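Here you go, one structure.
Removed from the display is one protein chain of the complex; every other protein chain stays in position.
Right, chain A next:
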Amino acid sequence: MFGSSGSRVLNVINISYLQSRSKRVWVRKPLGSPMAKSKIFRITPKPVIPEDEKAEIKRLFDNYKNSMKSIRQYFFEQSLKQAESGEVAQMKHRLEDQEHERLMEENRLENEKTAMVREERLKIQAENTQRNVLASLIKKEGEAKQHEIQIEDFLTKQMSTPFIQPENIEKAIEDALANPVNFNFALDLDGYVYRGKDTSIDTIPEEKRERLNSN
């Protein structure tokens, strides 16, 4: 039913090595076979152990495991030490140390070379930055001078325009009152200007009409 072969081979890993000539040995149920009818509704009674006994057992187990683990670790370390203390190991260590020294020396030389190259590079960089800074300073100075000249020009222009000083203020007020400026004007389709709000066209003779200048 479970497909056992006729040659009665032991159902283990290295199946090709041995053949038993005795009766067929039942090692385990084949993996895909269903549970037996007498066993499907079986509930195995779980062993009930009181809590304090469980605690005690756990304590004992823990102590035992700790001791065994530490002993094993200690023996492992001892065996490592023994391996290291042998002659071959000593010589290997010596050779390794020598090799290490040589490599450290090499590394140091490389470092020195890099340092020298770096010094050169930094020097060139410093010179460059100095030159750049100087050039920009000079440029800034020139620009400032230009700016100053411009300001001077502007100021003189402003000063030359007629300002009303505190001394002239009364005279200026009298003048303004005496000569009111009328901004009203009208334009003709022919391009003639008629200034003033209440001027009528008929009062002005033809020749005296202003022509609008197109500036």
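Here is the rule we go by: contacts are C-beta pairs under 8 Å (C-beta built on N, C-alpha and C of every residue); 3 or more make two chains touch, one makes a residue touch a chain; residues count from 1.
Definition applied: contacts and distances are computed from a predicted model.
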(message) Suppose you had to identify the omitted chain by its UniProt name; would it be "Small ribosomal subunit protein mS25", "Nuclear transcription factor Y subunit C-3", "Trafficking protein particle complex subunit" or "1-aminocyclopropane-1-carboxylate synthase"?
(response) "Small ribosomal subunit protein mS25"
(request) Consider the whole complex, including the chain that is not shown, and state which of A:Ser33, A:Asn111 or A:Asn132 touches that chain. (result) A:Asn111
(message) Among A:Lys54, A:Arg121 or A:Arg195, exactly one should touch the missing chain; which is it?
(response) A:Arg121
(request) By the contact definition given up top, give the residues of chain A that touch the hidden chain. (result) 10, 12, 14, 17-18, 100, 103-104, 106-107, 110-111, 114-115, 117-118, 121
